[in-house]
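Just one protein chain is left out here, and the rest sit where they should.
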Amino acid sequence: MNSENNILLDIRKLRVYYVMSTGSVKAVDDVDLTIKNNEVVALVGESGCGKSTLAYSILRILPYPGEIISGEIIFNGMDLTKMDEEELRKKIRWRNISMIFQGAMNSLNPVMKIKDQLMEAIIYHEDAIEDVDAAYLKAIELIRRVGLDPDRVLNSYPHELSGGMKQRVVIAMSLLLNPRLVIADEPTTALDVTTQANIIDLLKDIQREIGISILLITHDLPVVAEIADRVYVMYAGKIVEYADIYSIFKNPQHPYTEGLINSVPSLVEGKLRKLTIMKGEPPDLINPPKGCRFHPRCPYKMDICEKEEPPPVKLKEGHVANCWLHVKR
Amino acid sequence: MVLGLYKPTNGKVIYKGKDIFRMRRREWRKIRHKLQMIYQDPYESLNPRQKVFDIIAEPLRLNKLYSSKDEIYDKVMGVMESVKLVPPEDFMIRYPHELSGGQRQRVAIARAIVTEPDFIVADEPVSMLDASLRASILDLLLGFRDKLGVTYLYITHDLATARYVGDRMAIMYLGQIVESGQIDELIENPMHPYTQALISSIPVPDPEYTRKKKRIKLKGEPPTPINPPKGCRFHPRCPYKMDICEKEDPEEINVNNGHMVKCWLHIKK
Partner (left out) sequence: MTEVSMKNRKKMYGGRWRGVKEFLKVYRKNKLGMIGLILIIIYVFIAIFAPYITPYNPYEKTGKPFIPPSPEHIFGTDELGRDIFSLTIYGTRISLFVGILATLLSAVIGSAVGILSGYFGGLIDDLLMRITDLFLIIPGIPFLIVLSVILGSNIWNIITVIAIISWPSTARLVRSETLSLKSRTFIEAAKLAGATDTYILTRHILVNVLPLISASIILTITRAIILEAGLSFLGLGDPTKISWGTMLYFADRYGAMFSSNPYYIIIPGVALSVLGLAFVFVSYAVDEIVNPRLRTRRLR
């Protein structure tokens, strides 16, 4: 297969800064990321590492004072960073790339029926739809697809639904206009354990069935293990490692990835699993550490780590880590 | 409630052989500092206008555990060192908003530990923290168990963490304990349908394992505890529901050496 043609989203050398009087927050710094068609990519990192900023910059909905400084975001051959607002709205947002926002289930309008909220999204993109009735049928179908009863749900107000049901509605909304990429920002946090598992299953099923791509943004590694095909690990505004899901979990090559995976307790192994205790805390992104940004916390720190930024090292096909440990000299 | 903040409708809380709700005030005042709590949200549990030193020293001052200021000072410094807020001289004059989430939680732990309690209720103490910081906090808590002999009641929805820190576990559904026992036994051999479903829904950080395992899907979502279902409270969602489950609340029975289950499936008639 020609892998070039299979690429849906290609982010190249993206820098997104929050420019403030006290200094720029380098939330996304020189990031490359690709998503293929029909693929679930997880972007993993701790809070404040820039993962949500990356998602917002794809849709170009960065909160003030965020700014794309340089780089390209190629979606389907179009550079989103160069597109004007009108074109973005008409062609990209929701129609091609939709988003499940963090906590979206709590941001449903409390005084509107679910039906009207779904229709609002459709009507807002009127030019995309020839027939509003057909759109309504589509809404019904989607509600059914996410495992809800349309008769009951469409005429309800958000407060009449449980958290899990609201999250399903939000997922249905994201699928309304047949997007090719859905960005899901922490879609399972704030749900209880059993509901969380159901939502993961649902996302997995829908992705396979409709054949969309998902960019899953989360800090929850077990959830990633459950659903993702490939994983990007982000630390302090940089991608430190990416690989397919099995390599990441079985054979992590960046010390940060290793630490992150080994610091999560596992239900299966219980006390037998020795958790890694990472020292220190994530740096602030106004003045990130020189050289490798992870060096102050790294157990394998070498002299060069403090001075120079490590280059990406290809370990095998599709597995890249930015770490001096793997640079042969 | 366990710590005497709210009065129960019924029942007793017994600490060292005495019901804490029947204790005399003076008696209660004497033992109160032996029972402590660590909260989930370190952004809520610290007074934003108090300095770290005062936050940690407060329980000592209120309970008049030390008479001299120097003693309090030394004690607080020692505790700050033991929770790794080092050097303590730098941290003691800071306000909570100048600390990171992990550091705040360390302050909260220091406040709980400073009175040398023998019992601490820890309510989801790591759920608001970043993954890379959780392990160190858990380690800290476990360290106090080994060094000071603290007993913890660790409240969580995260079974994986529970298994890592806990010895025994009780599973609660709608205000009732449905199963309890040694933690390893409970997770490897769950008897109650709710526990089984819960365990099967937990994702495991191992893609091969987690994708192969079978999940028990529960229908519906937990009802409110205002009007719990009649009989066994779990029956509307239970995959093995029998007639009796709708009518009578099952007794708790001992299935194996302290492994308690509250389910009709295991009651022999």
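Order of writing sets the labels: A and B. Residues in every chain begin at 1.
Heads up, the rule we're going with is that contacts are C-beta pairs under 8 Å (C-beta built on N, C-alpha and C of every residue); 3 or more make two chains touch, one makes a residue touch a chain.
Keep in mind the model is a prediction, meaning the values are calculated, not measured.
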Neighbouring displayed chains - absent chain, whole complex: B
Contact partner of the left-out chain, one of B:Gln36, B:Ser82 or B:Thr156: B:Gln36
Option from B:Ile14, B:Leu62 or B:Met172 whose C-beta touches the chain left out: B:Leu62
Selected residue (touches chain absent from view) among B:Phe53, B:Tyr173 or B:Trp264: B:Phe53
Hidden partner interface residues of chain B, rising order: 3, 5, 29, 32-33, 35-37, 39-41, 43-51, 53, 58-59, 62-63, 69-70, 73-74, 77, 89, 92-93, 95, 101, 108, 111, 115
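Please note the rule applied: only the chains that are shown with their structure count from here on.
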Chain A-touching residues of chain B, taken from the complex the two chains share: 100, 102-103, 130-136, 138-139, 157-161, 163-164, 183-184, 187, 197-211, 215, 217-218, 221-222
Residues of chain A defined as touching chain B within the complex: 46-47, 162-165, 192-198, 200-201, 219-223, 225-226, 245-246, 249, 259-261, 263-268, 270-271, 273, 275-279, 281-282
